[in-house]
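Showing chain A:
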Amino acid sequence: MDVTHAPTHPLIELRDITKHFGGAQALREVHLTLYPHEVHALVGENGAGKSTLVKILAGVHTPDAGTMLVDSTPVVLHAPNQAQRLGISVIHQHPTLFPDLDVAENVFMGRHPLGPLGQVDWKRMYSSVDALLATLGVQFTARTPLRSLSVADQQLVEIAKALNVRARVLVMDEPTASLSSREVTELFSIVRRLREQNVAILFVSHRLEEIFELADRITIFRDGGFVFSAPTAELTPDAVIRYMVGREMATLFPKQATTLGAAVLSVKHLSRAGKFRDISFEVHQGEILGLAGLVGAGRTEVAQALFGIDRPDNGEIQLGGEPVQIDSPAKAMQLGLAYVPEDRLTQGLILEFPIRSNITSPIWQKISRWFGLLDFARERSIAQDFFQRLSIRAQGINQRTQSLSGGNQQKVVLAKWLTTKPKLLMLDEPTRGVDIGAKAEVHRIVSDLAAEGLAIILISSELPEVLGMADRILVMHEGRITAEFDRAAATQENVMTAATGQVTHGN
Partner candidate 1 sequence: GSGGGGTTAATLNIAFLPKAVNNPYFDSAAAGAQKAAAELKGQFKQVGPSDAVASEQVPYIQTLTTQGVSAIVISADDANAVAPALKQAMAKGIKVVSYDSDTAPDARAIFINQASTEDIGRSEVDVLASQINNTGQIAILSATSTATNQNAWIGFMQDELKKFPNMSLVKIAYGNDDDQTSYNETQALVQAYPDLKGIISPTTVGIAAAARYLKTAGLSGKIALTGLGTPNSLRSYVKDGTIKGFELWDVGHLGYLAYYAAAALVQGKITGKQGETFTAGTLGTFTIGANGVVLLGPPTVFDANNIDQFNF
Partner candidate 2 sequence: MRRAIRLISLWEALLVALLLGAVVLGSSLSPYFLNSNNLSNVLSDLSEKSLMILSMLLIIIVGEIDLSVASILGLSSVVLGDLWMHNAPLAVCIAAALAVGTLAGFINGLLVTALGLPSLVVTLGTLALYRGCAYIVLGQLAVSNFPDGFTTFGFGSIPGTLIPWPFVIFVVLAVIVILVLHGSWIGRQLYTIGNNQVAARFAGIRVARIKLILFTISGFISGLAGVIFTARFSSARADNALGFELDVITIVLLGGVSIFGGRGTLPGVIIALFVVGILRNAVALADFPTETQSIIVGGLLVLSVLGPNAIVRLQNWLTRKRVFATLITYVQRSRT
């Protein structure tokens, strides 16, 4: 990696940027400087505010406070096309593409090349996009309908889109999240080429090894605040992780020691084409089984297959020793399974409903009397009970969940599933985008539940969380289990290596 002499003139300078979303503070007076001819990595845990910053650079969000300087002149971006005109080109974390159009149009939308008559020049568009795709070494062409691409291929289109404009600033929000290692190398060689052309690059990623391979400078955010920034040369992975986590784990993850009971769930050779393959494991009463891995490793799919949302192609699921067929979430619930989904806003909550109805939603039928008429008194008491047990901070059980902070929303989702008195609780990213305080409470609740003998599967992309909470850790990489560690044996390093699919060493 070549040592860069940071040029004197920054291309973009962000000063004291603050951004709120309703009650939640996503960014707190952060600052960031992008120089030409430099790859600048931005790291931080889930919810640290990385994407929010990216969206501010992209003109999607306008900061509540702070200034943005482009070529040392202050600008205020209100719309994405303003950012585009300033030569800022952005790869968003989640693909924002047009499923009905072909790849070329997705790359060129709004900027189609025009012919002599001012007509869209399709020939030229296709040839130039095909050329562009060639440099990315992809398996599809400019004419492939986007709808037919996998999420990973869509990510590549997103990248092509950003590379297509003569950008002076390239911002990439977790571009490699769902890419194969081959595609990653292709991408990196391109990024290096761009750096040689004096493009300023902001690179957001959870994969430290990538960062240390590519970045010239690293900036670390934590819980919406700026923590530290330095040239890569002056940093080590451990140091970065320390800055990212920035707290003694023991105090934060009060996992109580529990005596493991009988196996609740045992999975044998579970596979689903394109998502995961040959997954086998057991969970016991009172055990917290951690499921670690990078975004896109397939953990959510595994959980959702267990919960009857998608069907596994083959493999066996046993509950309490009995082989079971789980063909629908309703069936899974009957069998005593519960699943706290990855995205609580779209999968976990009815934002229009009050806390009360959300908490009782899985048991509405149970708390109904004759003719299925709801027993409102009973509903209120149950809701009130969990409201207090999980110490949800809100005006009361009748407040609409929409107006709750992320942490409290997450507690409502937890309460919702606890009402079903499950035997096995699956938590997918239970603390993503949840503030520290609430995070700690969620952890306390979870470990209490385990202590009460509940079997728990904890999916989390936050290593410290898994390391702190889990009795046992399974690591997934590209749909396969690559390692298993006991609480004692697990460390940041060996889990991360397994998660990135390098040497598999378990025990």
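As a selection rule, all candidates are chains of the complex that A comes from, given by their letters.
We adopt the following convention: contacts are C-beta pairs under 8 Å (C-beta built on N, C-alpha and C of every residue); 3 or more make two chains touch, one makes a residue touch a chain; residues count from 1.
Everything numeric here is computed off the predicted structure, so don't read it as measured data.
Contact annotation for this complex: of the listed candidates 1 or 2, chain A touches only 2. Considering their complex, residues 307, 309, 328-330, 332-333, 339, 341, 346-353, 357, 361-362, 364-365, 367-368, 371-374, 402, 416 of chain A touch candidate 2.
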